[in-house]
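Every protein chain but one is kept in place in this view of the complex.
A, B and C are the chain letters, set down in written order, and residue numbers restart from 1 in every chain.
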Amino acid sequence: MFFENINWSYVLILPVIGGTMGGALVLVWWERRLLGFLQDRLGPNRVGWFGILQSLADAIKLVTKDDWVPPFGDRILFILAPIIVAGAMLMAYAVLPLGPGLIIADSNIAILWILAMSSLAVYGVLLAGLASNNKYSLLGGLRSAAQMVTYEVFMGLSLLGVVMLTGSFSLKDVVHAQEDMWFCIPQCVGLVIFLIAGLAESHRLPFDLPEAEHELTAGFHTEYSGMKFALIMAAEYLSLILISALIVVLFFGGWLGPQFLPSALLSGVLWYGFKVLIVINFFILLRAAIPRPRYDQLMSLGWKILLPLSLINVLITGAILLGT
Amino acid sequence: MATIHIDGTAYEAKAGENLLEAILSHHLDLPYFCWHPSMGSIGACRQCAIITYADETDTRGRLGMACMTSVTDGMRISVQAPLAKNFRSTVIEWLMENHPHDCPVCEEGGECHLQDMTVMTGHSMRRYRGTKRTWQNQNLGPFIGHEMNRCITCYRCVRFYDEYAGGSDLAAFGSRGRMYFGRFEDGALESEFAGNLVEVCPTGVFTDKPFAQSYSRKWDLQSAPSVCVGCAVGCNVFPAERYGELKRITNRYHGEVNGYFLCDRGRFGSHFVNHEKRIRHAGVRTRDGEYEFGDMKNAIKVASTALSKGAIGIGSPRASFENNFALRELVGAENFCAGIYDTELEIVNTALDVMSKKGIVVPTLKQVEEADAILVLGEDIANTSSRLALSVRQAVRTKSFAMATDANIPTWQDAGVRGHAQSEKSALFIATPAATRLDGIATQTASGSISELVSIGSAICRRIEKATPNSDDFAELVADSLRSARAPLIVTGSSLESVELVQAAANICRALQDQNQTSSFLFVPAEVNTIGVALLGGRMSLSSALQKMSEGHSAIVLENDLYFRAPATSVDQALESNNVVVLDTLENRTVEQASVVLPAATYAEQTGSFVNYESRAQRFYQVFQPRDEISPAWTWLSRLAEAFGTESSWDSYASVLEQCAERTFSQLKNIAPSSDYRIDTTSRIPRQTHRYSGRTAMNAQVNIHEPKAKVDPDTPFSYSMEGQNPGDQNGATIPYVWSPGWNSNQSVFKFQQEVAGELVGGDPGLRLIEPNGAPLEYFDLGTSEVSRKDGVFEVIPLHFVFGSDEMSNKSWPIQARAPAPFVLLCEQDADALEVKAKMGVRIDGESESVEIRIDTRLPSGVVGIPRGLVEFPPNGTGRVQLSVDPDFVARSSGDAEVIAKG
Amino acid sequence: MLSQIKTLWTVFVHLFKRNETVQYPEEMPYQAPRYRGRIILTRDPDGEERCVACNLCAVACPVDCIALQKTEKEEDGRWYPEFFRINFSRCIMCGLCEEACPTYAIQLTPDFELCEFDRNNMVYEKEHLLIEGTGKYPDYSFWQVAGKTIAGKDKGEAQKENSPEDVRSLLP
Partner (left out) sequence: MNAEAATVNPPTLDTPDIVRELSNRFGDDCQYQETVDGIPNVWINRDQVAEVLEFLKNDAENRYELMFDLSAIDERHRKFRADQPTSDFTVFYHLMSLSSDQDVRIKVPLRDEDSTLQSVESIYPVANWYEREAYDMFGIQFEGHPNLRRILTPPLWEGHPLRKEHPARATEMDPFSLPDEVQDAQQEALRFIPEEWGMSRSTKHTDFMFLNLGPNHPSVHGVFRIALQLDGEVIVQAVPDIGYHHRGQEKMAERQSWHTYIPYTDRIDYLGGVMNNFPYVLNVEQMAGIEVPPRAQVIRVMVSEMFRIASHLLFYGTFAQDVGQMSPVFYMFADRERLFSIVEAITGGRMHPSWFRIGGVCDDLPDGWYEMVTDFCDYMPARLDHYDTMALQNKILKNRTVGIGAYNTAEGLDWGITGPSLRATGHQWDLRKNRPYSSYDQFDFEIPTANNGDCYDRCVVRVEEIRQSLRIIRQCADNMPTGPYKADHPLTTPPAKERTMQDIETLIHHFLNVSWGPVIPPSESATLVEATKGWTSFYSISDGGTMAYRSRVRTPSFPALQQIPFISNGFMVADLIAIIASIDFVMADVDR
């Protein structure tokens, strides 16, 4: 009885958690190495083969560090915040397809779920900023909230085109809908907007205003250290993977190979992974190259350009859909 | 007064004064070599070239030597004119032709007048590419190193050594480009002023040999103003330290006392500070006679029990005034003994009495040099206070200066003055038992046993009162000279241990007073603080103190080897009791028998005052902080007082001084500025030069962290490079002489008001007694008949500059120059004993035989026995028997000939 | 937008450039001969110590990190440092000591590996400083230029010296 009711997809929970966390670790290393190569240096290359264990070593260090909570902060929220951040990010993975059929919960509102979860993560960030009771953290938290409000809006809007083309919020459907043509072509505007919004959402360098090292030292996580800091870091990289995966799924045909190649050439999972990796690398390149706009510039970019653009995109997509 | 214009600026100067001196007196820079403030000008080195202009319109001028020019009113000269500068630079270029490439391995480097002058003239490019003339060096004995190649032929060495100090074994040989300054053959320089060659030589030909052994550059030395402990003259010195070791002594200029020169006992006699036999820890003698070191508290406790038994305090003429005072306070004046033997104390007290009488002039050394008739009665000053003898040597030139002035020769014109005077000298009469090294310049000498000398004194006294016409008797000649002199001077001392001698000298002064003549009285005490300790007034004599000790009284002995003072037998008895606390610096026979030994600081390691022969109290300052448990005697006495529970304890030198000045002589507080004295109200005075090196490495092997420099609460000095030594501060607080561009001791002129004059901040020291008491009365001197017996000799105590002083005897360079033990006999007595010089003789009661030396002037029936070399007094009776030792083998000695050399 | 793409491209091309990293310590960076690192004491061409304990390095040292004491060995006439101590924890590698040295004894070498966990180990004594060779100046020998007599070189035997004058030929 019981077994029949089990959705076997739940078996994936542990591998997904493990895999994404592990992936985040490897990604930390890879980002540092790639940044190194881009900057005419080597990056971490001492621990393990090509330095691959560097992140592990860092993780061990962070985990074994003194668990310090600022005496002037809100203790409970301070501890809760990173858990929320990381938890929300992990939850988002529940609906993310990792390959054909490889999905924990093939929800028909997957896109909404992901948007919701990433908003929740921002809530965690906000809490972290507040709980630290540090002015830099506070500013970081505030920026984060404002940034979320701004970018969440057209992040959703930018996806509407895809949703309209697919006719479903299910990511599996989105992928299947791209068998003829990847959405990156019809939805190129949506792609760019989503890319920017995704960057802002995962606060990576050009849009890392909530932490903006040069302005707010480390923004919302200034006071964090040890394991809690590790959780925040992990969440950042989870979010990077998530956004990259979403971009692949939404705009680059997920696990689908290019139409002109025999689909047997590479398994879907590998195609998927390959494409995600390219997007991740692009993000890393962005981080290496692009300066950080000012907070209000980012806001006006969002409200004054991206929001109208995404609305226009939705309108045009809608118009075309209606027209056909 | 005259006005001279130097490079367009007007300055005041004295008409007729030497122009070079006038320029330097204004602290302007002008290079020179051969000129020396004490020796005048000879115009040999051509270094002090200047341009003199005829009048305001003269723009070319005439090149001349400043040192050979007299100041005239309104004269115009230029020091900076290119012609003069070029000339000076060219002179240096010539001098440098043969100068070796030695600075890094030369002891003079960094304080070399030649270096300074080379830089001052700006000659930095060598054009001469030929070869250098070289010389072989000589071994000049343990004091002086010789490196002849460095010579620049300024002649200062021979002018000082031969002409100024009366030496005979250093000469200039050769002519023109081939000049050699040295002895006829290798051997120690005989003069006891040879050490001054180190400072007189403008380059590194003559160097301080003991210093070279453990050499440090001048900029690395820590020093403070101090006073020589070699004798009672109280010469001002700079002891210098590095790495906790006393490295050397140099002269500290004092216009009235030592001027520019020291004797070799002073210069080389301080290495006892580094002696391996220094007492470094407090020790308590256990029952088995061994000492237990390391438990300072116990030592204090044991020592303080001596106080509970009403201890006697035995002071010391070689301890500072303050240390003696501290002891006196601790034991009470009635239990305090000055630490000098009864006879000597009586002599000193007599002399002090005379010095305080109305009309008596006690001359400074500078005043001695101005005397034109001198009688030395009974004291071999060349050996007991050599620096005084050097001044007496200058005094006999007084006449030549008078003659020169009459002949319109400037007194600074050295060759002219000497040439004009030929062998004319002022009157100097010496009446001593044996020959002295001043005999050569004496007008006449007289010999005799002690009582005979007293008689001579009485005779002179009578002749002054009533002249005997046309007699060429010694006494008559002396009386005549003294009576007619402008500034007569009577010198006597305590070394013959005869109070009558001092009284006889005083009588002569008295007689001169009757003739309305100045009566200058110079009494030579034995040790550095003899006058001080006598002024402190111990009520107990040393003999009664020893007597009481042998009866079981406890005692505290302050820096005093009693065996040096009193007959060994009585000291032995006194020390037998087991409660004698000894504070001293070096192990000696007294220390060996003490129940508690406490390590006292030497003069270089503490601050205090000494009182010299003229009763001038002078402050000496701690040069460096001693290591281990060594600390100034007053600190030990203070701890004893504290342990015993008396009220007199002191927490700083300033507090000792405060009390001392209050209870003894208030001038003591004024002889040097107090500890809050600051330069320009802000800065301390540094003991280290501003370029002191190695601060962060000197002690790094022990502690990598540099410690805080100790703050000195007792003095205005700092133990670091921090502070200012500008040269115009109080004269007692000059820790070293240096001025930009003048790295050698020649920089001293920047510290003087005028060349060879008073220090800018005043010559330091104040007299504790001023002659303003009752009129001097005649002493009544009975005549005593001398009975003579064959084989029994009257003992005459002799003194020798190297060997008769307790402390300098422990200094290794002095030991190297000290002669082997000997006795002095006249030829007649030697013949009677059938002995000759260098043969051996045994003094009865002594185990070792000693060498015989023959003296030309010694009267028959007396034997001269040198203190310090032979245990003295041999038996305390004043008479000894001598027996010939046929098996005697002469021992090698530092220098044999000096003592008897006339 | 275009400027951003240009920027991305200019950074991207660096992926294909040789990296600048030197894999120290496996790979040693090139050090110029003049590089001012660890201080050594060198020897004369004849193998004897060059340092004559003249103290010029110590006094030229702005941070006063050099201390030494002069001594002499037996009767060879040379000056030596009895001890020679450099407190490297204070040294700023300014090179003034090398420049001040009149014998080329003290030299700075291109060895920069001077790290210790304990500051006390940064104190180098003569035995740590003295090397066997002549360092950067293979030919110079101070004692052949200086006029002082040393074992094996009497007066008049240094460079540009005449043989000593005969004192006995002089007039008194």
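Assume contacts are C-beta pairs under 8 Å (C-beta built on N, C-alpha and C of every residue); 3 or more make two chains touch, one makes a residue touch a chain.
In this text, all values refer to a predicted model and were calculated from it rather than measured experimentally.
Student: Using the whole complex, pick out the displayed chains that touch the missing one.
Tutor: Across the whole assembly, the hidden chain touches A, B, C.
Student: Just name the one of C:L130, C:V145 or C:L170 that touches the chain not displayed here.
Tutor: C:V145
Student: Using the touch rule from the top, list residues of chain B that touch the missing partner.
Tutor: These residues touch the chain not displayed: 8-12, 26-27, 92-93, 96, 99-104, 109-110, 114-116, 118-119, 122-126, 217, 219, 678-683, 690-691, 695, 705-709, 718, 720-722, 724, 726, 740-741, 743.
Student: Contact with the hidden chain only, please: which chain C residues?
Tutor: Here the touching residues of chain C are 1, 3-4, 6-7, 10-11, 14, 20, 30-36, 55-56, 59-62, 92-96, 99-100, 102, 104, 108, 140, 142, 145.
Student: Suppose we count only contacts with the excluded chain; which residues of chain A make the list?
Tutor: 35, 38-41, 135-136, 139, 205-206, 208, 212-217, 287-297
FYI, only the chains that are shown with their structure count from here on.
Student: If you average the CA atoms of chain A and of chain C, how many Å lie between those two points?
Tutor: Taking the mean C-alpha position of each chain, the two centres sit 59 Å apart.
Student: Between chain B and chain C, what is the gap in Å from one C-alpha centre to the other?
Tutor: Measuring from centre to centre gives 45 Å for this pair.
Student: For chain B, what residues touch not just one other chain but two or more?
Tutor: none
Student: What positions in chain A touch 2 or more of the other chains?
Tutor: In chain A, no residue touches two or more other chains.
Student: Can you list the residues on chain B that touch chain C in the complex?
Tutor: Residue list for chain B touching chain C: 100-105, 109-110, 130-137, 147, 149-150, 171, 173-175, 178, 180, 182, 213-217, 219-220, 243, 691-698, 700-701, 704.
Student: Using the touch definition from the top, list the residues of chain C that touch chain A in their complex.
Tutor: Residues in contact with chain A: 4, 7-8, 10-12, 14-15, 17-21, 23.
Student: Considering only the defined contacts, which chain A positions touch chain C in the complex?
Tutor: 36-42, 285-286, 288-290
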